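One structure, as structure tokens, below. Some questions next.
Heads up, one of the protein chains got dropped from this complex, but the rest are sitting where they should.
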Amino acid sequence: MAGNSFGKLFNLTTYGESHGAALGGVIDGCPPGVDLDFDAIQHELDRRKPGQSAIVTQRKEPDTVKFHSGIFEGKTTGTPIGFVIENTNQKSHDYSHIKDSYRPSHADFVYDKKYGFRDYRGGGRSSARETSCRVVAGAIAKQVLKNLEITAYVSSVGTMKLNKPYSEIDLSKAEENIVRCPDIEMASQMESYIKEVRSKGDTVGGVVSCVIKNVPVGLGEPVFDKLHAELGKAMLSINAVKGFEYGSGFHGSTMYGSDHNDSFNNDGSTKTNFSGGVQGGISNGMDIYFNVAFKPVATLIQKYETIDKDGNTVEMQGKGRHDPCVVPRAVPIVEAMAALVLVDYFLINKMYS
Amino acid sequence: MAGNSFGKLFNLTTYGESHGAALGGVIDGCPPGVDLDFDAIQHELDRRKPGQSAIVTQRKEPDTVKFHSGIFEGKTTGTPIGFVIENTNQKSHDYSHIKDSYRPSHADFVYDKKYGFRDYRGGGRSSARETSCRVVAGAIAKQVLKNLEITAYVSSVGTMKLNKPYSEIDLSKAEENIVRCPDIEMASQMESYIKEVRSKGDTVGGVVSCVIKNVPVGLGEPVFDKLHAELGKAMLSINAVKGFEYGSGFHGSTMYGSDHNDSFNNDGSTKTNFSGGVQGGISNGMDIYFNVAFKPVATLIQKYETIDKDGNTVEMQGKGRHDPCVVPRAVPIVEAMAALVLVDYFLINKMYS
Amino acid sequence: MAGNSFGKLFNLTTYGESHGAALGGVIDGCPPGVDLDFDAIQHELDRRKPGQSAIVTQRKEPDTVKFHSGIFEGKTTGTPIGFVIENTNQKSHDYSHIKDSYRPSHADFVYDKKYGFRDYRGGGRSSARETSCRVVAGAIAKQVLKNLEITAYVSSVGTMKLNKPYSEIDLSKAEENIVRCPDIEMASQMESYIKEVRSKGDTVGGVVSCVIKNVPVGLGEPVFDKLHAELGKAMLSINAVKGFEYGSGFHGSTMYGSDHNDSFNNDGSTKTNFSGGVQGGISNGMDIYFNVAFKPVATLIQKYETIDKDGNTVEMQGKGRHDPCVVPRAVPIVEAMAALVLVDYFLINKMYS
Partner (left out) sequence: MAGNSFGKLFNLTTYGESHGAALGGVIDGCPPGVDLDFDAIQHELDRRKPGQSAIVTQRKEPDTVKFHSGIFEGKTTGTPIGFVIENTNQKSHDYSHIKDSYRPSHADFVYDKKYGFRDYRGGGRSSARETSCRVVAGAIAKQVLKNLEITAYVSSVGTMKLNKPYSEIDLSKAEENIVRCPDIEMASQMESYIKEVRSKGDTVGGVVSCVIKNVPVGLGEPVFDKLHAELGKAMLSINAVKGFEYGSGFHGSTMYGSDHNDSFNNDGSTKTNFSGGVQGGISNGMDIYFNVAFKPVATLIQKYETIDKDGNTVEMQGKGRHDPCVVPRAVPIVEAMAALVLVDYFLINKMYS
């Protein structure tokens, strides 16, 4: 109920605070006999880790994962996979100034109200550092789903927007630049923009888009657990996300049915794909694609007024090592969550076989 | 796993096909001692039912709910509440033409692929008729949550959009017109527009917005089961929904942190509310507000080509009684799903008390 | 959480009170394409129903089940199966005398304390009448599990005990007498004994044994959800059950390892079966067998003293139509619960295929 687990058959439970001893998790329900590629898992962590480029937070964490169980002679055994990521860079003293105060648009206030007190170091459990565990599990899920291709990329930073459908973009270019935008020219402009925003101590939002290819027909359950509903929940559970749309999305709400309906080809594929690869909550074999909106990071390197826990006005000064724009590092997280949703439905679907 | 249940402590399971004997459901976990207002429950069903106005489907169904259990002398007993809504208007012969064919942008194709065969009458389980059961449960959830005010309304139909923040709108006007748009002039234009679309046998999409007031601080769980993530899943599970955004939403992704952060007042409320009433997945006591995008209904009263189950091209003619625009009837469904999400977190939150 | 659901992939939710309008349930996760034998379902209900013989309660209920959904042209569709059993014999006036009093060893007292009040008619939700819904679902589960043979029988009534291992008994004889004991002579003695007990207005306990043949290897999950642990929970959830043992059971605790270990034959079967068909929580392909102990029914047709809700001593007189011994009617319930446990693991096990 406390909500630190995700997935039904392939179930991930995570734990850990930003500045505790370690973060970690347990994957229960991974099928046995999967030959794990450990470099691929670490590669995904490296794509998410702080300090990876000039436009992300400069906190130094190697984010090395250690596996404790569920793997024998390189293969999954079908028993739970326990793993740990140690925090090597616990600068608790950096955070003493926020012990008794509530930073605007952070979770400080609500944690205190819900739990009575909080681990105030670096945001504690509310830190996006928790997503490192999701990336580990997502990397394993990808290996279970080997034929599927899940590719996320940055499609906008602030008002700077890549105005092309994914089908007209060479998505493989996304990993060639530090913004993770597949349009090299746009990526370069975004990079400059992010640096400029950071130089002012400010932050900016953005959008991550994701495309999933080679999805088998039949994934998803038709009523409450529609495939896109669970994808939406997965994405909205990532820190800083404010919106989710798939297929035609919000734009689809402005269209006529006669334009929006996807006519069939004789092989069951469709001529258009406004549906976004899902009908009635179930995958139809077409590409799944969706957008995820991220708000600007709340930590500014600026002076500001806020309140302390007694309601007094206090002045604070943002400091430390923070991301000016979260979307470049969010790309592997979006992919990981997509993989977790899909692997679960993939396993559930075996019930129908 | 098959996904016909929603909620953890206040759990709804639904069943029923569009043209089966009856739909129904079970609510497990409703607190005991709630004095039920049965008229209020039926009123919610009436807001959703077909045939209620000139701009919705003319299928005639009274949608009368009968309760079988869990209620004694007008009060909930704490035991499961079983209920049934009979289908009085089962016109199976209307649907024989779709038995062997797949309508574009319907679930016919994916049901056949997933389950091997399907109840083809009126879309079977994929019909939005299923949402009547959600409305029953949502109406009871509202009564458990008595102080909360959950108000949904139509904020756009096609490209016609109500461009005002909810705080500048008298939401009580929404129920005074058949479109359920609280701006009377806009509502009138939308009504004409929907009628015009219908006269062409076409359909159009729209957006339902929702505002929740008087939410206590502390609802929601911080990681995977964030309050807005579960709200998103709930909304995306409604038939025809393509997108969900809350607070600043997609627009928020274009903003600077210095503009987007919500400064505190000394009482813990915030001066602005770009957060949309949720921080770190937990309600902060401010109004929760969100938008839900609906695609245009897929059933057109037009001739079109599609394929049959053997992949042959066939010509079909849409007929029957269908909604030209789904949003007016979606308003009570959005409210019901919001109530189901909130009541669940309300009960879970008692764990922390 | 409120516990009216059972099973993970094949999930049953039940509702209904002893003297409400109806009982019913929803089965979510039944595989599609199962050709249902409706007579077999009703037959199981008939084995459980009141009034079936001279040694059970004479309450008259046809216990006819109506299906509302999830079945099309005689086959399951993969969507939820909703069903209803109407209460035709609601004698509310029979129960007014217990409205304000607590019958010893009934649930009256704890319901009042837990929920604040209760539906006092016939025990409300605490009545074993609820098990009729389990029997419906179990009968469908049996049809999914077609090759498995699940056979329960009465092995003791009071101190009268059938002292033979099941392998030396012709289990098919159990259904040939009203006690459901497969030893005809013993059955006849048990029948006389039950009648004698009833003539004194008293009741007596008993044991139901169950054997499951043709179980595939591999059902069950090794840690918390061991196959025998879930079987145990299933049996203990039946009204009046006080104990569960499988394989060597309590007697096994008195044995030496050198006697208790089951040596392998070369085909993987074992020479003995003290394990009871389960090793480490997982079926090993040998017969599963277990015993379920039932207490004597609490309702006596005698005068007795008890307390009312204010703690005053009051005199009561048991009356109405009650079972002098519950085990003959418990046989189909034990089988139903065993089927529900097995079908769930059968479906979960597909994850490993």
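By letter and in written order, the chains are A, B and C; residue numbering begins at 1 in each of them.
In this section, a residue touches a chain if its C-beta (ideal position, glycine included) is under 8 Å from a C-beta of that chain, and two chains touch if they have at least 3 such contacts.
Everything quoted here is computed from the prediction, not taken from an experiment.
The chain that is not drawn here is touched, among residues C:Leu9, C:Ile288 or C:Ala339, by C:Leu9. With the whole complex as reference, residues 1, 9, 29, 31-32, 78-79, 222, 347-348, 350-353 of chain B touch the missing chain. As for the chain not pictured, it touches chain A at residues 1-5, 8-9, 11, 13-17, 20-26, 28-29, 32-33, 66-70, 72, 75, 77-82, 84, 114-119, 124-125.
Within chain C, the residues in touch with the undisplayed chain are 1-6, 8-9, 14, 102, 104-107, 109-111, 113-115, 125-126, 130, 156, 158-159, 197, 202-207, 217-218, 221-226, 228-230, 232-234, 236-237, 239, 242-250, 252-258, 260-268, 270, 274-276, 279-284, 291, 293-300, 302, 304-307, 311-313, 348-349, 351-352.
Keep in mind that, in the parts below, only the chains that are shown with their structure count from here on.
When chain centres are defined as mean Cα coordinates, A lies farthest from chain C.
Put simply, the C-alpha centre of chain A and that of chain C have 46 angstrom between them.
Centre-to-centre spacing of chain B and chain C amounts to 39 Å, using the average Cα coordinate of each chain. Counting partners per residue, chain A has 1, 9, 222, 348, 351-352 as the residues that reach two or more other chains.
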